[in-house]
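The structure under discussion appears below in the form of structure tokens.
Removed: one protein chain of the complex. Kept in place: all other protein chains.
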Amino acid sequence: MRTPPSFIHAIEFSAFGEWMRSNVLAMPWVNAAHVLCVILVFGTILVVDLRLLGLLDRHRSVTRTADELLHLTWAAFAGAAISGALFFSANATTYWFNTAFRFKMLAIVLAGLNMAVFQFVTYRGVARWDRNEPPPRAAQLAAGLSILLWVTVLVLGRLIGFTKGFDVAVPDNIDFDFGAP
Amino acid sequence: MSKNKLMLKTIGSAAALIVGLAASPLLHAHHSFAAYDMTKTQILTGVVTRVNPDANHLQIFFAPMNTDRKNVERDKDGKPVIWAVEMAGSAAAAQDGISVSTFQPGTVFSVGVHPQRSGDPSGFREGPLFKCPVGANGKATPPKPGEHCDAVEGRTAFGQGTLPTPTK
Partner (left out) sequence: MSLLEIAKAIDSTSLSTSIKTISWIVPLVQCFHILMVGVVFVSILMLSLRVLGRARTDEPLAMTWSRFAPFLWGGIVVLIITGVLLVISEPVRELMALSFRLKMLLLAIGIVSAAVFGRRVRAEVAVAGSEPLVSGGMRMASVATLVLWVAIIILGRTIAYDDSVWGSWSPAVLQRGGAL
């Protein structure tokens, strides 16, 4: 637990990580890009989820609502992943040990699994409930889970900034005794 | 379930989730910038345990030394108390020469900080950092009892000026 795996160390001390840390303007721009992409992922998914819950846009088909936003969601997700990787490279050890970061990654994986199950099971029968009909329970459940998981991702992402650095243990090879001659 | 009820339930559970996560002790928010009491200043001398070279806010984690400068402050279990001094991002800190390589574990240094209001052991940097010299045995030479690294011959300054005047 004290030292991170060697690949984490390699990422942090790569020339790229060094550049991210030493360039005064790199972080503000990467940070702004990350925020923009993350809120686009969240916002576009929210529109689709509210339709799947049957709360809004009932006059529009589920497929139309989903299809017109999906490419935007994926593009924003790619942007968030790339800018997030840049963040990570600047300080890999700290993120590796950060609890909020770990739970955020877990929440992203769970959101992906939720989406995959919905896509390959529930969504296959979408033709039956594409219009007018209230979406089936399974679709509503997937949408509710999706909203909660993406809210979790955003909240944990914000909390990383407040907690990072504090989760790394003190190395036990430091000699604190300065009394000996 | 009616649409209004479902909408309220969705918003309500999302809000509860946010509050739950933000207040979770597991993800305890150690600080926000508002948490530092800028009206208070104290000088600390301690032994570096780690530098977090964060591009947003670089942090130096250290064990403050006790007043006789022979050892570090310890908690009731005998483990060193760990403080963090936070400053601007790694790029800005590097302009003062502060980095992972110049503040390696075991380095003894002094810094002025604005402590947290909550009493949690961290503070925001004020003024320059002073690093105590390393002796012939490869170990840092600490200051005399009650003094700081700026008073040790052969010390190195990181940043302009002198240590700030402590309050109270």
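For reference, chains read A and B in written order, and residue numbers begin at 1 within each chain.
Going forward, contacts are C-beta pairs under 8 Å (C-beta built on N, C-alpha and C of every residue); 3 or more make two chains touch, one makes a residue touch a chain.
Everything numeric here is computed off the predicted structure, so don't read it as measured data.
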item: Contacting the left-out chain in the complete assembly, out of A:L53, A:L69 or A:A142; value: A:L69
item: Touch with the omitted chain, as defined above, among A:V35, A:A75 or A:V126; value: A:V35
item: Residue among B:G89, B:P115, B:P128 or B:P143 touching the omitted chain; value: B:G89
item: Absent chain, residues of chain B that touch it; value: 14, 18-19, 21-23, 28-35, 37, 56, 88-89, 91-92, 116-118, 120
item: Residues of chain A in contact with the chain not shown; value: 24-25, 27-28, 31-32, 35-36, 38-40, 42-44, 46-47, 56-57, 59-60, 64, 68-69, 151, 154-155, 158-159, 162
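What we mean here is this: only the chains that are shown with their structure count from here on.
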item: Centre distance in Å when chain A and chain B are each reduced to the mean of their C-alpha atoms; value: 28
item: Of all residues in chain A, those that touch chain B in their complex; value: 20-24, 26-27, 31, 53-55, 87, 90-91, 94, 99-100, 103, 144, 147-148, 151-152, 155-156, 159, 161-166, 168, 170-171, 173-179
item: Residues of chain B defined as touching chain A within the complex; value: 3, 6-7, 10, 13-14, 17-18, 21-22, 26-32, 47, 49-50, 52-56, 59, 61, 63, 65, 69-72, 80, 82, 84, 89-92, 94, 105-106, 108, 139-140, 142
